[in-house]
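Of the protein chains in this complex, all but one are displayed in their positions.
Let's turn to chain A:
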Amino acid sequence: MTRKAKRLYSIGAMLVVVGGALGLVLTALSSSVAYFQSPTDLVNNAPGPAQRIRLGGLVEDGSVKRDDGSSHITFRVTDTVDSVPVSYTGILPDLFREGQGVIAEGTLGPDRVFAADTVLAKHDENYMPKEVVDDLKARGLWEDGKGLVKKPQETVSATQVGAGS
């Protein structure tokens, strides 16, 4: 086999594999990517039931309810303007607390209840998910170094959720 034919072969094989991979990537990106939304976004602009959403905000004070004898939990996620009810079955992360930042991943049901399959609240006492802070900042609800400008509930003090940015 000549060098030229060899090169053609390898380029052909490369195109097939890379093309296939590109196809896979594009399909996966259109179907399996979760978009970040705030409670206000969800209330104003409800997505379809198939769209995966990352809902980010603060856990509303006094909203966490656990069903006795099961691990089913409901709570509300708020961005101080609107709030969305969330239902979740499973173990909540160690740092899940009322008044703290949280990200819930899942889909919005037809009953407007957000069915979460994953709840994230990570790593240290000051942790606010970056997406949540950016979103609150963009709408003037958050200032660097100060935390929340308008408190969602009286019990959430700026020192509790601040310093995360």
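One rule holds for everything that comes next: a contact is a pair of C-beta atoms (placed from the backbone, for glycine too) under 8 Å apart; a residue touches a chain by one contact, two chains touch by 3 or more; residues count from 1.
Definition applied: contacts and distances are computed from a predicted model.
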_Chain not present in the shown complex, as UniProt names it (candidates "Cysteine desulfurase", "Protein translocase subunit SecD", "Heme lyase CcmF/NrfE family subunit" or "Sugar ABC transporter permease")_ = "Heme lyase CcmF/NrfE family subunit"
*List the residues of chain A that touch the chain left out of this view.*
1, 3, 6, 9-10, 13-14, 17-18, 20-21, 24-25, 27-29, 31-36, 54, 66, 68-71, 89-92, 94-95, 105, 122-125, 127, 129-131, 134-135
